[in-house]
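Part of the complex only, each chain left as placed.
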Amino acid sequence: MLKWLFFKNKLSMRPSKRANDELRPIRIERNYTMHAEGSVLISCGNTKVLCNASVEDRVPPWLRGKGQGWVTAEYGMLPRATNTRNGREAARGKQGGRTLEIQRLIGRSLRAIVDLSALGERVITVDCDVIQADGGTRTASITGAYVALYDAVESLLKNNIIKKNPLHGSVAAVSVGIYNQQPVLDLDYPEDSQAETDMNIVMNDGGHFIEVQGTAEGHAFRRDELNELLDLADSGIQQLLYAQQQAILNKS
Amino acid sequence: MLKWLFFKNKLSMRPSKRANDELRPIRIERNYTMHAEGSVLISCGNTKVLCNASVEDRVPPWLRGKGQGWVTAEYGMLPRATNTRNGREAARGKQGGRTLEIQRLIGRSLRAIVDLSALGERVITVDCDVIQADGGTRTASITGAYVALYDAVESLLKNNIIKKNPLHGSVAAVSVGIYNQQPVLDLDYPEDSQAETDMNIVMNDGGHFIEVQGTAEGHAFRRDELNELLDLADSGIQQLLYAQQQAILNKS
Amino acid sequence: MLKWLFFKNKLSMRPSKRANDELRPIRIERNYTMHAEGSVLISCGNTKVLCNASVEDRVPPWLRGKGQGWVTAEYGMLPRATNTRNGREAARGKQGGRTLEIQRLIGRSLRAIVDLSALGERVITVDCDVIQADGGTRTASITGAYVALYDAVESLLKNNIIKKNPLHGSVAAVSVGIYNQQPVLDLDYPEDSQAETDMNIVMNDGGHFIEVQGTAEGHAFRRDELNELLDLADSGIQQLLYAQQQAILNKS
Amino acid sequence: MLKWLFFKNKLSMRPSKRANDELRPIRIERNYTMHAEGSVLISCGNTKVLCNASVEDRVPPWLRGKGQGWVTAEYGMLPRATNTRNGREAARGKQGGRTLEIQRLIGRSLRAIVDLSALGERVITVDCDVIQADGGTRTASITGAYVALYDAVESLLKNNIIKKNPLHGSVAAVSVGIYNQQPVLDLDYPEDSQAETDMNIVMNDGGHFIEVQGTAEGHAFRRDELNELLDLADSGIQQLLYAQQQAILNKS
């Protein structure tokens, strides 16, 4: 018994008892709401994000007449998605820097797998609204947003609004970090708030990088630590890409 | 067959085939999210509103040192809760007039059943966020918000933070209106957008009125029509109050 | 019993010594300012609102090319219209919830008596600015705004800009409430701030309802109380509609 | 007589037929509204400004504990005070540059005759709201604001809230300009919109300058033109200072 405990501790010092390279349970529910062309509730453990993809027949002013479309994202967090209530951004009268940064990241990540010309002169906006937060809301948003985008594109194809599939790959994201001196995958909030280094990695289904964002929260990190983190992220993202495909294969 | 259709048509001209005095199916899920002191997802047919009640140990500046608390509400709609996407209020930089009007109504309705002195110097904010909209989001918000408020108050009592229950009743709300020349209960969106008259009624468990808000959308309405609508609302609110009590009795 | 009631009415418990069913003195001055197509200063006792109706040859974007016009209202209060100074909304950078709620109410009330197609592709905006406040500013605004709108429409007819009168009725509004346990008509500020129930009623000249907005400030109100209040409002609005007609008949 | 009229007309090329050195009729009504400590409606011809002075027992943060008070002003224009409707600043979400410039000018002009230490730790805010505009609204505001400020100070003295009169003079303002190649006093809107040079002059009852603001609208102006304009302003301000004193001497 003691031995087993020791063994288990060796394997995991994480608050959630997960192994260092273990993702939280992931669940992807399609057609979660009724109006959006793509609507996905993604759960990564206790983090839950509703991703709604909306198709609109307009382009931003700077794209008018260019024969191509646009994919963008907006991000929000319900005031009590977190442990203590955060003031509503609409009431404060502006979106904070963190919100703007995250929604720019989601938009860039999605556009990296879209052929905007094949989309035609229309916009797909993916709204990522955090219903419940427990760390990793931006990476969960990207992973869920891809499936919502996929469904929105499918509806365009099915209705013969576009001929060619503008998606040329899939995309998923995960966080990695150094917690308690050890590289860990998919940080939850207790880990995230204590991590010395925090990285968000976005990759496509070809195994290549779309975004790499690493921040030293405590002390600076070394090149070998970076490499370990990238390895962890790679293995996690494989699983997330697989979960996306499974969700898509399930008829809905 | 023809007869049956005729009969059915007589019974209901409503798009949903409901009888004129028939509520949509109501579902109240408590403890829907993990952080809020009270968290309720209320579904009235396809209208779904997440009501999170948050307790904070502060009072607004104008109540400082007065020995009493405050109950307030905020309202929001996810951008794609509706049939076409609405711009995010946080991005537009302000809450619209409709939003402010609704959240003021929810707050007043809740305060009507709260003894603010018994609450002590703290604020309970109920965030009502519409996940999916199909008419009647403001009345669903009030009905759900009461249960969330109840749960938040229970947690204060259970933890001996307050001694006396500040709730001196319960509150629920429903819409009624004149659709197709007939008074109907609990309008869904197709009815709401065509209604000649639209009323929102808030009542307490004593059968008395807390708010009566009626608007002639088409032509003005007569006193006898008003009376019929109030009768319909009364019967609907009885059922909603009962549904609240059932939800509360179910251990969670 | 009857005698006692009579006696009670005679003495009045109202701060202003008015009978419970007595309006404040009403005065409607047309052509109050020189630029607006319709300009009315309405005084209900000490409440004074300047209502200016402006005609503009444009429609809001969502009405372009639909062959109809729009009638809307804006509401403001001078900073020292009230007993203590209120910060200027322009300086604070936004209109408050109360302001937005009131101007939406005024706009809806006016549109209820306008045939927007007959107006053609133009907008009439009625600005209701409270010069001095003593309760009932929103109902005074509606009653005064009708006369300003009437004058603006007359100028369009007189100048042959439109052929058919788009007004198909008149509209007036009054507040009623339960003060000191008694239903009273046309509350002034000392009553309004103490009232247990506060209602604003908008009716047309056919005696039908356009808006009914009742709020329980203290405890909830009963159906019979509601009925008494509606009776009071009805009698008050008859007098207001008459005052409007008298003002209009006076050449100006 | 006819000859003289002809002669007078020859002398005056002004749209209003006034002589070049002739003020518009001025009217100063005190106690115009009931709540403000000082409330003045000033009419300079068709320009009408309501000036309300409010006393508040607070000082701005940067004056706390300094044993002195503050006098400030805010300026606004009702949307239809002008010939065509101007959007409401509260609705647009900010005060324009012109508004800010004018209210800074009014505040400086008033402070020039106030001993802020004698005022004690309180603020007097004079709200100048233009009810009807026909040129010269900023100078009318200053002239009227002085009387409102005077009345507010009197109420402080009468109620023994302050002992020493903080006013050490009076202040009035007028516009002058070059219209039709001739220097004229007190421009109305038709002149103002055509003037080649436009000056606003603020002086105290000692005949000294508080503000001199001259702008070449068409071509630049010469030193001798400036001198003529200053002479005109001086004579006009004497009359305005006298009108203020007359208004104050009339018991109210």
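Think of it as A, B, C and D in the order they're written, each chain with its own count starting at 1.
Just so it is clear, contacts are C-beta pairs under 8 Å (C-beta built on N, C-alpha and C of every residue); 3 or more make two chains touch, one makes a residue touch a chain.
Just so we're clear, the structure is a prediction, and the values are computed from it rather than from any experiment.
Shown are 4 identical chains; the number of copies across the whole complex in this structure file is 6.
As a working rule, only the chains that are shown with their structure count from here on.
The chains in contact with subunit A and with subunit C alike are B. Minimum number of contact steps separating subunit B from subunit D: 2. Chain centres here are means of the Cα atoms, and by that rule the chain farthest away from subunit B is D.
Taking only C-alpha atoms, you rotate subunit A by 180 degrees to land it on subunit D; that is to the nearest 5.
Centre to centre, using the average C-alpha position, subunit C and subunit D are separated by 33 Å.
If you average the CA atoms of subunit B and of subunit C, the two centres end up 28 Å from each other.
Shown for subunit C are the residues in touch with two or more other chains, namely 94. If you draw each protein chain as a dot and join the dots that touch, you get a simple line with two loose ends. Contact annotation for chain pairs lists A-B, B-C, C-D, with touch applied as defined. Residues of subunit B that touch subunit C in their complex: 94, 96-98, 100-101, 103-104, 108, 112, 199, 203-204, 206, 208-216, 219-223, 226, 230. Those residues of subunit B lying in contact with subunit A across their complex are 33-36, 39, 46, 48, 50, 52, 54, 56, 74, 76, 78-85, 88-91, 93-95, 99, 125, 127, 129, 131-133.
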